[in-house]
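Of the protein chains in this complex, one is absent; all others appear in place.
For subunit A:
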Amino acid sequence: MMPIWTKSGKRHVVTLLKVQDCHVLRYISKEESGGKTSKLLVGGKNVSPFHKSESAMEIFREAGVPGKQKVTTFNVTDDAIIKPGTPLYAAHFRPGQVVDVTAKTIGKGFQGVMKRWGFKGQPASHGQTKTHRRPGAISTNKASKVYRGKKMPGKMGNIYRTSFGLKVWRINTKHDIIYVNGSVPGHRNCLVKVKDSKLPTYKDCNKNPPFPTFFADGDEELPEDLYDKEVFQFTEPSLTYS
């Protein structure tokens, strides 16, 4: 996480996400998947094929791509279908876009009710007998049962969670890095899924994105760093207010 300053002098914090060997693996049509839209399977980081099962390696072999650590699905409209085997780069996103980031949260193991659900617990002194971090009552007398989904101690973390509405401040095309506003779920160097935002306020944020994706062998020559227009670039002199 890094600080970033805007031209008005405001400071924001940014998370760096690296796009590491992403390839499109398979196209699943609407009828085949049974959903409302067609799907594209995308694979993440390269790993050795010796630790993957045969069934998993089949998909990679079909696409002609080395084994990937993670495979995710993206729901895609029919005009945005990409041929399996194309690499995906960070330039697929542009600065100014708003993005949702999904990842597995940091696993905390088996945790008590105070840390997991934020219960208040009991006082430390004034006669409490062996009761300082317990949940207390779990149901009423009338119910005479414990409702399903009652907040109790258990395994915390290591589940998929999404941060919505994160603005993209900067893209580095040379190293394929996306600078995304704020924090993102997951530990350092974990695998993360970046999608266009589903929030209704940012529906019209994306003007002229590279459609269906950014092709490296195309005619477009992008500069090494793409900045949002608000971002203060360090090549400019210090800020002054008038």
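Heads up, the rule we're going with is that a residue touches a chain if its C-beta (ideal position, glycine included) is under 8 Å from a C-beta of that chain, and two chains touch if they have at least 3 such contacts; residues count from 1.
By definition in this document, contacts and distances are computed from a predicted model.
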{"item": "Complex member absent from the view - protein name from UniProt, among \"Large ribosomal subunit protein bL19m\", \"5-taurinomethyluridine-[tRNA] synthase subunit GTPB3, mitochondrial\", \"NADH dehydrogenase [ubiquinone] 1 alpha subcomplex subunit 5\" or \"Multifunctional methyltransferase subunit TRM112-like protein\"", "value": "\"Large ribosomal subunit protein bL19m\""}
{"item": "Options A:K36, A:H51, A:R148 or A:R188, residue touching the unrepresented chain", "value": "A:R188"}
{"item": "Residue among A:M2, A:A80 or A:I106 that touches the chain left out of view", "value": "A:M2"}
{"item": "Omitted-chain contact residue, chosen from A:T72, A:Q122 or A:N172", "value": "A:N172"}
{"item": "Residues from subunit A at the interface with the omitted partner, ascending", "value": "2-3, 5, 9, 11, 16, 18, 172, 175, 177, 188-189, 232, 234-242"}
